[in-house]
Structure formats: structure tokens, C-alpha cells
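Left out: one protein chain. Kept in place: all the others.
Labels run A and B following the written order; every chain starts at residue 1.
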Amino acid sequence: GGTLGCASVTVHPRIVPLGSAVTASCTIQRELCRGLQQEKVRIRWMLDSKLVAGSQYQGPGGTEVSNLTLPRFNHTHARLWCCVEWNGTKQRLSMAEIRAGYPPAKPFNLSCALNLSDYGLTCQWEQGTDSHLPTSVVLKYMGSRGEAVTGCTPRGGHSHCTVPRQLLHLYRQMEIWVSATNALGTAESEHLCIDPMDVAKLDPPTLQSIQSIPFQTDCIALAWDAARGTEHMELQCELRYRAPEDPAWALVTGIGGRAGTAQHCGFLFGTQYRFQMRCRRNSASPLAHWSEWSPGRNYTTHEKAPTG
Amino acid sequence: GGTLGCASVTVHPRIVPLGSAVTASCTIQRELCRGLQQEKVRIRWMLDSKLVAGSQYQGPGGTEVSNLTLPRFNHTHARLWCCVEWNGTKQRLSMAEIRAGYPPAKPFNLSCALNLSDYGLTCQWEQGTDSHLPTSVVLKYMGSRGEAVTGCTPRGGHSHCTVPRQLLHLYRQMEIWVSATNALGTAESEHLCIDPMDVAKLDPPTLQSIQSIPFQTDCIALAWDAARGTEHMELQCELRYRAPEDPAWALVTGIGGRAGTAQHCGFLFGTQYRFQMRCRRNSASPLAHWSEWSPGRNYTTHEKAPTG
Partner (left out) sequence: LSGDQDFQLFLQRNLEFTRKIRGDVAALQRVVCDTLQLCKEEELVLVRQDLNIAQAPLEQCHKRTFQAETCFSQIRAGLRIYHGSLATIQALLPGHTRMVETLQLDMANLSSNIQQQMEDLGLATVTYPTENQDPLPTFSSNFHHQVGGFFILANFQRFLETAYRALRHLTSLCPT
């Protein structure tokens, strides 16, 4: 680095792990420095605005050289100035920037969800500790010929991005991971092995109607519609209900298929219950996402007829 | 027209003024219609999905022809189907689309403003009544050799667009207008004759300081900065002020020049006033735009000293 003219600074390495040593050398070619010819060349080093001592000696071909070692460099970003004393001033003749930080932390908690309106696969992750260095983060996946392909690049330091439908391959396993790279190294998150459809995020179902089943049963029948865009899917749904004074929701699992109707018994008579439902795609994958709970719907069961 | 094969429909004209007459004719060349040879050809017309009666006769060369007149065509867009009865069904053999509407309305309320950050000239206008026909709208201006040049084309039905700096000629009068064209005609807005600089839209000035002028006067002195990017302009500014209980703003006009300071008297003592200022480029053109009012600034005038 530095100019090859009157003075040049070389630093090695330019980007260092925080706290490690940095060595620099400044070479002054007196004959190329106008106004410096007669003067005795006294080289001074400044780290940002702090004076630091180097060791000066005569180099080859009448050059003056000063070497400097910074044993434990703990700035994340600093400027090393090579100056000479001249007319009572410190003349800044050359400069090199030094950066320090850490190799990128391993991204973790990678999770993805397929948006069914545009079939984009949005993945998010945790970045881990800041490396203090410019770090490029990219979401990658294994292409059909086994090569790593870039799915998407998060914008401006975000830790999520969306792989567009065009790059996805539906109904087939894909290997996907986050890769972070800076001057000091690369780190990869766990590799997720998913079929994008397995992580489809469904909109909630809609509870259409709830009725008590006549002739004094404690059962109700409810009808629901699955979210648009899921007509072709096998769904697995859950119902929860609760009377105002109930401490917790009661849960009915395993409501399946496309039927859109379900029956359940064990309700108190003449009691107002609040019902909600949610669904997910019926798949073996543990990563499958439940939809949000549907908007709640109240229903008061019929009174029990006076007996005898 | 339709196909030259088995059946063809001709309509005249294809685009008509709303409510006017449309005549159509359908010609069936029996020998080219596979499956129709033996049948008695009964031609039926359908306007979109409504049956309409035509008059059928034998045309030259063994063809069957049906003519149709729609006296007052009042659909803006319709499909005219030529069908034949066949095996108990109406076979659609040919189709022609008819559109109806009005010549474009004359665009009005054309106004333009020059944006001083990118020197783009943004013009907006009112489109007038919908012509119901595909209409191309273009902002035009008179080029240096007197020919009409396209300044910009509004996107997707908007009624504004921006002439980029490269096409503009600053500090020179230009003639600019909107031209709307569809199949039934062309309409032009009023022609504006402006120097783009005359319609510069300035950012508001900033009120820097307001002080009572000492020694018991009812005057105040205020200092303000004109917006960035107007340093080379002669400005004309206005000040308005108001005490909380005042019904309306008081207006001080004719604050001019570059001075950036002004004085005004007639204020009550010990009263909190709210001040705002706006400026425009000092030009003869009545079209010059005032900037928005600057952010308001409160100031309480000093108390009147007890006399005697």
C-alpha cells in the first residue's frame, strides 16, 4: 500500500485478528520528496492521532526506513500514518488503514418458511457475535448437480432473506444453509434438509358454523374452510375451545382430511364457549409450521331440557 | 376479420363512438367446414352471451351469409360471435371484438413544478371523462426546431410524469402540453408557456433566530436561511405570524433579496407568537410556486418596562 513516490508504508497483515501483532515499515526515498532533500529525515509514526515509536535506520539506496511493531492491535479500525518532522511540523507522507476483528461467528437457529402466496422461501437465522469486519452473509443451497448455489443475500445487515420461487424446486429435498465470510475466514450454519413444501406456512382456517347436535347431546358440529391455496393439500388441524371461566384451552387434535367438518362432545349445556382452529400440511417433517389460530368464534350450547 | 377458413366475420367499424350503429356480416363457406357439409346452415349471432337476430341469405359460390345491424351499440367492449346450429348445440365459428367509447377528453389543469434536487420537471393534469378506449397520453413540448417532442409518458394511467433534466432547456421559455390519442381522435390540453426555472419548487426556508429589538420597541428582528440549492436565486419571501388567540395569520409580504434577515413591528409586548416563512423564486411568471411554509417557530416578545 501507500504511494511509491516520496514515502510508502507497508503493513502486514492489513486485516488482523483483534489483539494480535501488526508490523509496519515506512520507506522514505529522500530524492523523491521535494522540500526534504537537505533535512535530516526523522520518521514519526501516528496510530490515528497517537504517536507511536518505531526504529529508524538507513535503508538501501539512501532511503530512510522505520519499522514499527504493534504487539497487540486492539482497534477494530485505525489509520497508521508515516510522518516526518519538517519545519517544526509533523508532515503526514503516507498512510495505511488497519482493521481488526474476528472470523465470522457460526450463524445458528436457521429456520425457513414457504409463503404460499408467492412460494418464496423465507429463511431467518441468528448472526452470532459481531466480527467487527465487513462480512458477507449469503443463504446457499445445494443445486441439482451438487454445487452450492446462492439462494439470496440479506439486505443491509438483516439476518433473513427470501429465495424466490424461480430458484426453488418444490416437492424435493433441498439442503440449505447460511454462509458468512470475512477477511479472517468463513463460517457455515447447520445445513437444513427440507422439502420447501414441508415448511409451508398456511393462513389460518375459517370457522364457518358451529351448532349443537339436537336431541339433548353434549356434542357440537362445526364446519370450517381451509385457507385459499391449500385445496390440493392433505391438512392436519386442531381445535381449541374454552368457556370464560376455564383456566386453559381444551385441545382437540387429529382433525384431518379435506372434510371441513368435525364433531366433538363433552360440552356443558347452556354454556358460552370460544372456539379457534389451526391447520398445517400433513407431512412427516418435524419442521412443519402450524398456521396461526383462526379468529375466535363464540357459541353458546343449548340448554338441557327439564327431565321427567 | 375472422378466419378465411370455414367462417369469417367482418365488422365495420371495429371501434365506434358509443351509441352509434355497427354493421357486421358473417360468411360461411360450407365446403371448408368439416362436419357441416350435409347440414342446413342456420347462422346465429351472439353479442357476448346474448342472442341477436341477423338476416341470412345465400351468398356467392354456395356461401351462406348473415348480416347484422346493431342500431345503437352501447357496450364499451363486446364480442360478436358468429355461430351455427349443429347437433343441438350453437357452434361458435368466428368472433370479432367491438369497442365503443368517446374521443379523448381534453386534458385540463396542467401544472408543472421543477424539482431542484434533480431538476426534473414534473407536470400533472386532469384527464377528464373516461373515453372507455385504450388512450395513449403523452406530455409534449416544442423542440428547438419547432417540432413536437415527447417529454415523458405517464405510467399505467397516472396523470403526471416527469421530464428528465437532459430534455429540458433551463432559463428559456418552452411550450408544453398534454396530448391524448385514441382510435376516435386526439385532444390536447392548453399549451403552457413556461421557463422551467419559473416553476421551481423550493424547499421551505429555515427560521434561524427571532429577537425583540431592544429599547422598548414593538419590533422584532428575524434571521432565516433559504433552502439549499437556491443560493444563486433572487428570492421573494413572506412571513406569517399569529398569537394563539388571533383568529387568522398576519402576513408580511415582499421580504426579498438574499439578506436572510428582516424586521417587523407592531407586536404586542410579552406575547407568544408563532412564526412561519415561505419563499419563491423572484420571477414575473404567475405560475411561480411558493415553497411550503417553514416549520413553525414560537417566540415571546419582551415585556414592556414600567413607565415613570
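To be clear about the criterion, a residue touches a chain if its C-beta (ideal position, glycine included) is under 8 Å from a C-beta of that chain, and two chains touch if they have at least 3 such contacts.
None of the values given here were measured: they were computed from a predicted structure.
Residue A:170 is the one among A:170, A:251 or A:268 that touches the chain missing from this view. From the options B:86, B:119, B:249 or B:269, the residue with contact to the chain not on display is B:86. Contact with the omitted chain, checked across B:95, B:167, B:183 or B:219, is made by B:95.
Panel shows chain B; residues 1-7, 33-36, 48-49, 79, 81, 83-84, 86-87, 89-96 of it touch the chain omitted from the view. Listed here are the chain A residues that touch the chain not shown: 119, 144, 165-166, 169-172, 195, 197, 231-234, 284.
Methods note: only the chains that are shown with their structure count from here on.
In the CA-based superposition of chain A onto chain B, the rotation angle is 175 degrees, rounded to steps of 5. Per-chain CA centroids place chain A at a distance of 44 Å from chain B.
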